[in-house]
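The other protein chains are all here in position, but one chain of the complex has been omitted.
Up next, chain A:
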């Protein structure tokens, strides 16, 4: 299907609110009065008002869906619910509402529960449900479940086969979800859609020094020795220990390994001494390098001599069981184990390593790593009640159709009753 072009999609001169998490969209959403004035309820004819309202509303609700397709989906029956209070129903059988009317009783003394059941005088906003059938569409549900940053992107995910419904691939974005349907989106796509943009230049920069260090370790050591930026400590052990490594290399390999591990230990200590609290980007980078080095050290010393084992087991322990450290929390903090690290230092290190393994730096991903949410995401983040979402597995269940209840409507719409009512009247086809 050919989609409408997105020229001036988030235009500022003729603003339209769209189903996206765009920065410009946020601005248009915040300054919506201007768009609402175009309806001009006191200058335009009724037909013109309906046209203007429909244009505004359709600019948001599934603007990528053809008008004909939407007209077919439109339904003039609007769903609403009433909550029945069990206590009221147990107490009364409904006859008390009519009793005495014939004798001229003006109004029955209604119980508090009945008042609550009726929504304490609030009206049910039926007109807000004008675009409820749209919310049944798979692509829009994927967008509502926060798995895509726009409805168009959600549509693309469906078409590209990244969305499953009840475990089966569903390539039609126009599939209408049935109550109880579970849809899943490929987590990689979700991370891409909701994550910050990758900066290729930064990735190239980050990759460069790693290659350099293999070629010329001395050069790196000297660069490490430079004075650190304010508030950002350099691991002292790193600069101190690394020059010793090439010197030890020509000698006995076991000795060299031990020296390497010692250097690592020093780096860990240097790191922990200085980096309690939140880490800066630079510090995280060095932590990443450290964890990589620890891994290689462990794999190198797997079959090594006994004298190295003490240190290597320390690192493997740190890697494998982070839980043990937690259980031993009550042990005296100052007690230094045989590897030369205090208990709190070990805990902190294992915590950091766990965080790193959960959200790793990976230049191959199409989004910025370690993953972080994209800018200007928070004001758009809400999940309507007709969906139940599990973010960890990027899956959601469409519980039921959206409904209106006293004082609230479940269809997420940027416009109030004025616009929605006029738009609903447009589609009634009696214009």
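To be clear about the criterion, a contact is a pair of C-beta atoms (placed from the backbone, for glycine too) under 8 Å apart; a residue touches a chain by one contact, two chains touch by 3 or more; residues count from 1.
In the analysis below, contacts and distances are computed from a predicted model.
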Would you mind picking the UniProt name of the chain not drawn here, from "LANO_0H15082g1_1", "Eukaryotic mitochondrial regulator protein-domain-containing protein", "RNI-like protein" or "Gdp gtp exchange"?
-> "Eukaryotic mitochondrial regulator protein-domain-containing protein"
Full-complex touch with the removed chain, picking from A:6, A:120 or A:178, is A:178
List the residues of chain A that touch the chain left out of this view.
-> 12, 23-24, 26-27, 29-33, 36, 77, 79-87, 89-91, 93-95, 98, 101-103, 125, 128, 146, 165-166, 168, 170, 172, 174-176, 178-182, 187, 190-191, 194-195, 358-359, 370-373, 375-385, 388-397, 399-400, 403, 405, 407-417
